[in-house]
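Shown here: the complex without one of its protein chains, the others still in place.
Lettered A and B in written order, each chain numbered from 1.
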Amino acid sequence: MIANFGYKDATGEFYIAINTDKCDGCGKCVPVCPSGVLEVRDNEFDPMADEEMAAVTEEQRKKLSFSCSECKAGGSDNLPCVLACPRGAIVHSW
Amino acid sequence: MAKEYWRWKEYNWKDENIDWKEATTISGGVDVGSVSSQAVILCDGELYAYASMRTGSNSPQSAVNVMNWCMDGTGLRLDDLHFTVGTGYGRVNVPFADKSITEIACHARGAHLMYGPTIRTLLDMGGQDCKAISVDERGKVTNFLMNDKCAAGTGRGMEVFADLLSLPIEEIGELSFQVEEEPEPVSSTCVIFAKSEATGLLRKGWAKNKVLAAYSSAMAHRVVALLERIDIQKDFAITGGIAKNVGVVRRIEEELGLTTLKTKYDSQIAGALGAALFGKVLCEKKRAKQAS
Partner (left out) sequence: MISVGIDVGAKNINIVVLRFGELIAKGMADSGFEARDNALRLLGEVLAECDLAKDDLDSITSTGSGRKDIDFANHSITDVTAATKGTITLHPEVRTIIDVGAEEGRGIRLDDNGKIVDFAVNEKCAAGSGAFVESMSRALELTIEDFGPLSLESDKEIPMNAQCAVFAESEVISLVHSSTEKKDIAKAITDAIAARVSSMVRKVGFQTEIAVIGGVAYNVGFIRSIQNYLEKDVLIPESPEYVSAFGAALLPGK
């Protein structure tokens, strides 16, 4: 499953997509984020399975364009969360 | 108090041919949305009753109210439900629920039953959000996105317009087609700015219906852009309050070149229905565990 966390508003589209076929819930992406955007929790989108996945926290979900701006300043592609993931499960849409 | 043009009607329904006393598993689903709440009761997986009501300021009470109304005239009491799942924005506030499940999973599961297993793309347009979901042949979510940050593309945006134009929300879909030709869509995405744009159009002498048409197509356009992220497929359905607005639905269909799947069920109950379906499975799991 691809879980797109984020939003689209009049200023643009801001999603962090987690691919649960790749993500094994290792949590390496969690501590590297300076804004605390990510956490590991139950895959609530498949209630019959018992797996954990990386996900955007409820608190950050609606303000990604602000929260991620530090890492993206200057148009940088070297995003700590993306680099930290050993399986390439994290993709930013903007 | 001023007339509220944006309110949807409340309703309940039950299948007189089913006797719940004969059911082995009675499962309930409650979808507490920001604007309206739905309850569904299944007897051994068969749809027995459902209801839809406005969500009040107190969401636990709204959950109880809508379930009570769903059971109205059936003789059922809350205690008779073997397993109940809460979903929707107020899902953690359903006092009688055995479990809460995210609305993304419940909508996918409910739509899978309502529209049949061929459904692959689901758009749910709720009061304060818009969800685009890809589903597999088992009703499992394979891709989704939700937008509840911005009012554009949600029922709330349409309500703002119904209020601005003083037109009942249940009529605006049809009214939006009563124009000589389709106008350019409203250019502002933001509902606040779209509203001032519309005020300008009205002062310019545009008829209300023409303004509605311009907003309905702007909304359709926005939603289609959301759908593109999840790779839209032909077997496609729209649920939620906006599914009842033909003005938006038909414009989405035209823009996509697709016809939405139809269902004999009420399109608003997808979330609650999915919750009740999960409730049935979870109830059976629980029993199997207790028996072993």
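Simple rule for what comes next: contacts are C-beta pairs under 8 Å (C-beta built on N, C-alpha and C of every residue); 3 or more make two chains touch, one makes a residue touch a chain.
The structure presented is a predicted model; accordingly, all values stated were derived computationally and were not measured.
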Visible chains that the absent chain touches, using the contact criterion stated earlier: A, B
Touch criterion as defined above, residue of B:H82, B:H107, B:R120 or B:K149 at the omitted chain: B:K149
Residues from chain A at the interface with the omitted partner, ascending: 9-11, 62-63, 65-66, 69-70, 73
Hidden partner interface residues of chain B, rising order: 57, 128, 149-151, 156-157, 160, 188-193, 196, 200, 203-204
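We adopt the following convention: only the chains that are shown with their structure count from here on.
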Euclidean distance of C-alpha centroids - chain A vs chain B, Å: 27
Chain B to chain A touching residues, read off their complex: 99, 101-102, 104-105, 140-150, 152, 188-190, 193, 225-226, 229-230, 278, 281-282
Residue ranges of chain A in contact with chain B within the complex: 1-4, 6-10, 13, 15, 44-48, 61-62, 93
